[in-house]
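Note that this complex is displayed minus one protein chain, with the remaining chains in position.
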Amino acid sequence: MSQTEWPLWEVFIRARRGLGHLHVGSLRAADTTMALQHARDLYTRRGEGVSIWVVPTDAIGASSPDEKDPLFDPAMDKVYRLPSYYRMPEGAERL
Amino acid sequence: MNEKAVAYVLRLGDDALVAAQRMAALATWAPQLEEDVALANIALDLLGQARALLTYAGELEGQGRDEDLLAYRRDEHEFTSALLVEQPDTDFAATMVKLLFFSAYQRLLYEELSAGDDETLAAIAAKSVKEVAYHLSHACAWTVRLGDGTEESKRRMQTAVDELWPYTHELFASDSVWRGYGFDPAGLRERWLGIVEPVLAEATLERPVDDWAPTGGRDGLHTEHFGYLVGEMQSLHRAHEGVSW
């Protein structure tokens, strides 16, 4: 990486109110203002968003695929967390 | 026909058109790909403003001239844009300083016009003021970065500020057209300085002294750069009479 290469930022866009921010890609920018302006110009040219987050790629802690088992498998056997686990008797509505 | 209104709206339309033509010519030349996208957005905004304003000027005139006849079939001396917007983009510093000066001016003027009596003009101004507010913040951010960046960037920025400053006076030079319709920008200089001076200060750039103040653009007397700009813009359109594109 050369001296002048700007850092990488990850861009998250909220498409409309009621939705969460979704990762859409990355860009390079020297500072936060620039990252936000570029994200707006690059990822919302067709009105794709109402809110933007930019996060320095370096600042993201990510689970590695190797950890997939310990991190996510425990959730797989707790089916009792899902509403569909419970069979409702006839007539019990609006639960 | 309201001649005063036509002349007034044409000035606004020509400013936007010439600024758009200059900015659009920078496609593929930006210092970073992201900035290429940003400059094109700004050019597209300005072009949209030019189209709305020229269309409206043509309607006010009532001679059947549309945006294209006004853009492509007038001669150089019939354009009444300010000298500032036709200045060449000698480097990225010139582009950003020009954008800073021009978008600060546009923002103030459009703000006034959006509250004016002419409903059509007010609607165009109200839409445009949001666009130019963004252009202004883009230009401010770059002015500060480059003014307070490296020695080279500071030198380039100061040169651009010094070279372009004289052309800002014309934006606020009152005459019968400005006084005859809409809002006279003559009164906006102080507020304009109120935007621009703090940005230059934050950018550690010197605010030039007010001395030379060239004018002429509003009367169709342009700098030598302008003939090339118009000639290039109109060349293809003028080569074919009476056709659609």
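Assorted remarks:
The first chain written gets the first letter, and so on, giving A and B; residue counts start at 1 in each chain.
Just so we're on the same page, a contact is a pair of C-beta atoms (placed from the backbone, for glycine too) under 8 Å apart; a residue touches a chain by one contact, two chains touch by 3 or more.
Keep in mind that, in the parts below, contacts and distances are computed from a predicted model.
With the options "Fe-S cluster assembly protein SufD", "Amino acid ABC transporter ATP-binding protein", "Phenol hydroxylase P1 protein" or "Ring-1,2-phenylacetyl-CoA epoxidase subunit PaaA" in hand, the undepicted chain maps to the protein name "Ring-1,2-phenylacetyl-CoA epoxidase subunit PaaA" (source: UniProt).
Although it is not drawn here, the omitted chain touches the following shown chains in the complete assembly: A, B.
Shown as candidates are B:Glu3, B:Asp75 or B:Glu152; the residue that touches the absent chain is B:Glu152.
Interface note: of B:Glu34, B:Glu61 or B:Glu131, the residue touching the hidden chain in the full complex is B:Glu34. Contact between chain A and the unshown chain involves residues 1-6, 8, 25-28, 30-31, 34, 42, 45, 62, 64-70, 72-73. By the touch criterion stated above, the residues of chain B touching the omitted chain are 17, 21, 24-25, 27-37, 40-41, 43-44, 47-48, 50-51, 54, 67-68, 71-72, 91-92, 144-146, 148-150, 152-153, 156, 232-233, 235-237, 240, 243-245.
In this text, only the chains that are shown with their structure count from here on.
Residues 32, 34-35, 37-38, 41, 137-138, 141, 145 of chain B are the ones touching chain A in the complex. Against chain B, the residues of chain A that register as touching in their complex are 6, 27-31, 33-34, 37-38, 41-42, 45.
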